[in-house]
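Excluded from the complex is one protein chain; the other protein chains are retained at their positions.
Chain nomenclature is as follows: A, B and C, assigned in order of appearance, with residue numbering initiated at 1 for each chain independently.
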Amino acid sequence: MTITIDANEVDRRLLMDRSLAGRRAFTLPGSDVPEQSLPDSSLLREDVELPEISQLEVIRYFSVLSQLNFSIDTNFYPLGSCTMKYNPKINDELSSLPGLSDIHPLQPDETVQGAIRLMKDLQDDLGEITGLPGVSLAPLAGAQGEYAGLLVARAYHASRHDEKRTIAIVPDSAHGTNPASAAMAGLEVVTVRSDEQGNVDVENLRELVNEKTAVFMLTMPSTLGLFEPNILDITNIIHDAGGLVYADGANLNALLGLVKLGDLGVDICHSNLHKTFSTPHGGGGPGSGPVMVSSELAKFLPTPVAEQTDHGYVLSQPAMSVGSINGFHGSFSIVVRAFAYIKALGCEGLKSVSENAIIGANYIQSKLKDKYSIVADRYCMHETVLSAANQKKRGVSGLDIAKRLLDFGIHAPTMYFPLIVEEALMVEPTESESKETLDHFIAVMRQIDDEIDRSPELIFDAPHELPVKRLDEVAAVRKPVLRWSPEG
Amino acid sequence: MTITIDANEVDRRLLMDRSLAGRRAFTLPGSDVPEQSLPDSSLLREDVELPEISQLEVIRYFSVLSQLNFSIDTNFYPLGSCTMKYNPKINDELSSLPGLSDIHPLQPDETVQGAIRLMKDLQDDLGEITGLPGVSLAPLAGAQGEYAGLLVARAYHASRHDEKRTIAIVPDSAHGTNPASAAMAGLEVVTVRSDEQGNVDVENLRELVNEKTAVFMLTMPSTLGLFEPNILDITNIIHDAGGLVYADGANLNALLGLVKLGDLGVDICHSNLHKTFSTPHGGGGPGSGPVMVSSELAKFLPTPVAEQTDHGYVLSQPAMSVGSINGFHGSFSIVVRAFAYIKALGCEGLKSVSENAIIGANYIQSKLKDKYSIVADRYCMHETVLSAANQKKRGVSGLDIAKRLLDFGIHAPTMYFPLIVEEALMVEPTESESKETLDHFIAVMRQIDDEIDRSPELIFDAPHELPVKRLDEVAAVRKPVLRWSPEG
Amino acid sequence: MKTLDNHPYIPATAAERVEMLRASGVDSLDGLLGDIPVEHRNPKINLDTGLSEQELSELFNSIASTNASPSNGYISFLGAGSYQHYIPSTVRSILQRGEFVTAYTPYQPEAAQGTLQVGFEFQTVTCQLTGMEVANAGMYDGPTAFAEACLMSVRVTRRNKVGVLTTADRRLTDTFVAYSKYQGLELVEISPDITEIPKDLACIAIQSPNFFGAIEDVERLTTVAHSNGALSIVHVNPTALGMFKSPGEYGVDIVTAEGQPLGVPMAFGGPYVGLFACKKVHIRQMPGRIIGRTTDTQGRVGYALTLQTREQHIRRERATSNICTSTQLMGLMVTVYTATLGKQGIKDVANLCYQKAHYAASEIDKLNNFSIEPRGTFFHEFVVNCPVPPREINAALLKRNILGGLDISDRSENGMLICVTETILKHDIDRLVSALSEIGSSL
Partner (left out) sequence: MKTLDNHPYIPATAAERVEMLRASGVDSLDGLLGDIPVEHRNPKINLDTGLSEQELSELFNSIASTNASPSNGYISFLGAGSYQHYIPSTVRSILQRGEFVTAYTPYQPEAAQGTLQVGFEFQTVTCQLTGMEVANAGMYDGPTAFAEACLMSVRVTRRNKVGVLTTADRRLTDTFVAYSKYQGLELVEISPDITEIPKDLACIAIQSPNFFGAIEDVERLTTVAHSNGALSIVHVNPTALGMFKSPGEYGVDIVTAEGQPLGVPMAFGGPYVGLFACKKVHIRQMPGRIIGRTTDTQGRVGYALTLQTREQHIRRERATSNICTSTQLMGLMVTVYTATLGKQGIKDVANLCYQKAHYAASEIDKLNNFSIEPRGTFFHEFVVNCPVPPREINAALLKRNILGGLDISDRSENGMLICVTETILKHDIDRLVSALSEIGSSL
């Protein structure tokens, strides 16, 4: 008997492929109450087809799988707009403390004073950082924060009987959630152009603004990593027209302590705690996207908002709240982590975060812009959008470069976004990576540029060193297989 | 500028190579007491040359390093005599509970009643399992358990003024710790032969035994994975000569609920909690090696022993104790885990452990003995010692086979031990691996045998798929480099 | 305010900063900030200075200890959307793996096979539990999944009235209302006894077990919906699916659930994960991320995000949802939980909840002043009619370190919604019952 077992392969069989009748990974206690009669059997189910494997196999299966991932704990992730920074381990611990992780969301306020106080303190801190003092921690991610903010804007206009305002103006460089949230909020999306410097085309904006403008959604700094130099003009234009300014604060990592959005005329913003405030991304969530508004707009915030009263801390519903946008009070465990992060850094530390993030991004830009072109020769904020247009001419796409980077254990930059930059590679190093890591990245990026001419096959076939080679994403769409089935 | 960075390499630089003056991974609180004057500066130190790296780098460095390891959580480990079984995660959690992990060893007994009670209960359980009711949890590993047991034997003889007993008889198949511990205990080691069936050569034993025999050290089952069929004769021979029988219980995983060592005439034994009782090996410890003795010998046990009195649980020193063999009360966190393991399995479960361990080992033996020879064609207990003698004739050593196994993600068996078997490959699957895993191992072992003839280079150059190829262990000895230095 | 040197989270040293600034062609940071209006640069920020880790730990321990929880001796009978279940050690252990916790959304599939394969497993589990054909990789939470299901039924049927059973949790309907406020939709409340529905209804959305703990007649209501061209949506408690027939068996079109009971801590309400499953025909109307199987250039199996053209980053304002960052990590917890419990465990946990809740109900029903409101078969939640407002009962229970059931007097006169799971020992139930008895007789 000779079978051919391949030495190189990770066993990718799924849990159900490993299942065997009768095996168990867990037992439950026996019942300690007198036996109760069961409901009518017509209501009852036979079996749930869940895997039957041993406890060791559960651990081994997921442990081995985890090693197939890149992660911040193991890799540099210069992923623009995503702020993949260090996720402090202490924050995970603190959020799992009994007393924080095992409290029920519907406990009476007086039994969860610590929890509500923590929420209130974080609200205050976020209000202080953004200069927008009305805060609700309810939104479960950035997109929900956007939606909540847009609901606030609509409620504000409605409260003024200004119902005709149904247009959201959104720059062409905006993240996809911006228009999608606007659509959910029943707003018509109108796109404003960027100029060749990457700024909002103010003339175009003036043309688009009118009495139907509900809100202008601006990403600050923009998804090009640029701070809008005309911001004061822009907020004036919108305000003069009776509209509100919404700032997508996903890139807040560039602004901590350097400028407050509220001071610039922003009325509403959200912040992704899972970016700027270092809570782990979890492979795609959970997130948390608090929404911050001017004091005038605070009464419209989604519920709940934590407040301090004479009788202690309470969770309450703002007077003209847009309502409840999810089950309970937001991503509390994420809120705990973000609060710990702010406490650990303090005032000076937060400012240092943004300063170092900006310094690092400009350093990379200055070291790579001779090879990879940039939109306009100006300083960036916390991220730089490189273009692989030159490389494209030599036959290699941004995608190819991104895949080749993986071979060096470096995660790919954000690709093909913003849409307005050809072969965009959006690089955000974050303040938590060392200069040594940045230098390594720079060297690898230059080497890849060099490989285009010397050994292009290294790039076309990349990645070479990962658990799988390039995956056929088109086939996955053409004939979707979305779950295990006995047929395989 | 073109440097050549190798895509395939893990960065193996050491912490000090990553250090940069002024960087920090941690800060301490400021002092909250009035400033105290420092001692004479002649006593004070300049700096300690420790690494200066960021917190992210600490996490990333060790996370990446960890992935270079095989481990039970990620690999099958058929490592004979080591009992690499599943280490239940719940046990790690329980041992870290506040109240167990943060208590000081010198707290008054009345403030640690739970801890001492747990020790007492585990003592009782181990006494029940081995049939040797006197138990001390003090030894920090198997070897220390052996040493403690031998001290007990010597103290026993001394108490009877039988001082001439200075010989330890040890089978040639014994683990190295047995003779080493005997030497530490001031005993002269005399070796008894194994017969061609792998049993103790009883005739030879009879010849060796005399009035100087202090103790006979027998591994049960033996390091060949065999249960000594003449055990009752053997213990009689030793007892008749006035000696004591020490059983090395490192292989207790074969005996749980199937037989009690005490019933067979064993006077003293140890057990490795880090083997049979599933506490994690930690890459080479910590361990715990409780020593169990007959009630007659209990008064000689090392200190402390947990006891229940009218005033609660206490840690006490046996009347004629051999003393204190380490700092405090043994590996308490390991003791906690072992106790949890016994509680989780209970009586029936423990028996099932041994039954399944034995069934698995025999299954592997029956499926491989046509290719890899075995010492004697008889059933084994929880492990089987295969010989690569046949393979050696075809030019491939046991070592080569072991290294090739690594390519398949399977840890090598214990090699070249016991010393009496040519090209020994000692295979212990343990009860915690599935039949599927055993079948895979069997198939790989057969395939490797096949590769000897078809593609021997695959075997000679193995491992191919690991972070390093075969390491030059001879060079490491010739010119030992044992620490980082600035010169590299 | 000056720059902080050498925080543990920030590796660059002062010298390195100077070096990097020089390389960028500026002397100081200000040289990079020219676009920020100078009058607004470097504002005063009123925050504390940073704490060391030890101080942080002291602070949070003191915060946590002020909350009443099982860990400081309280027993709780709260449910209503968040449930206390035993979470196996395997879940916590795997959740500590940084490779899962600190990974990004798997846009680079070759570097994220771990996350992707787990997501595929999660979709499988969602289908297996609900009896449905396809599922996505998770939504924010149960209520948002429910709201998105209702919106999806609108897209599928092109009708703009959404029918929701009157017995559903208001947290579900409230979220739907907030989600649909400006989409020109109408919410229609439907009695569980309904036999006919208006022709312009997009769906009948059912919660079962409903808010009051009782099982709804999903089969009949689904027939009613289908016979009128509407979809049937069921929001389930996933633990109950270890015991009760799955919505798939009744031909339901979309199933949603709060995934929290499957291994996710209660954590004061989040983060949780919404389960979302539907019939295969509706797949392109599904919101959220979907993971599909594919192969690499060498034919090896791998997984990747798929059907992304439904999503906001491609379709922008015409996306099926605005959801982006979702709840992958909670999906991991659910996947490890269900793999750990397995076929038998999911039955056992459901049965234990059922047994204990029914024991509690029958014991409470024996009390003089309390009674159980019979609303049909219930799973592990039931309504107790209290002699006085539940608020008062709960205040008295709290003095005995018991967190009583939810006060639902707004929906059921003097009603208290009690939940009992496998984490509650008989001893604790008996403590509740005798406390109620005492409180009742002291009125």
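Please note the rule applied: a contact is a pair of C-beta atoms (placed from the backbone, for glycine too) under 8 Å apart; a residue touches a chain by one contact, two chains touch by 3 or more.
Quick caveat: nothing in here was measured; it's all calculated off a predicted structure.
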Hidden partner chain, touching residue among B:Ala143, B:Val192 or B:Ile401: B:Ala143
Per the touch definition above, residue among B:Ile5, B:Val202, B:Val259 or B:Ile420 touching the missing chain: B:Val259
Hidden partner interface residues of subunit C, rising order: 53-54, 57, 86, 88-89, 93, 96-98, 422-423
Where the unshown chain meets subunit A, residue by residue: 20-29, 53-57, 59, 63, 88-90, 92-93
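In the analysis below, only the chains that are shown with their structure count from here on.
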Chain pair, B-C or A-C, that carries the greater number of C-beta contacts: A-C
Inter-centroid spacing, subunit B versus subunit A (mean Cα positions, whole Å): 47
Mean-CA-position distance for subunit C and subunit B (Å): 45
Cα-centroid distance, subunit A relative to subunit C, in whole angstrom: 19
Contacts with 2+ other chains: residues of subunit C: 5, 7, 9-11, 16, 51, 53, 88, 90, 93, 98-99
Junction residues of subunit A, two or more chains touched: 23, 53, 55, 59, 63, 67, 72-75, 86, 88, 432-434
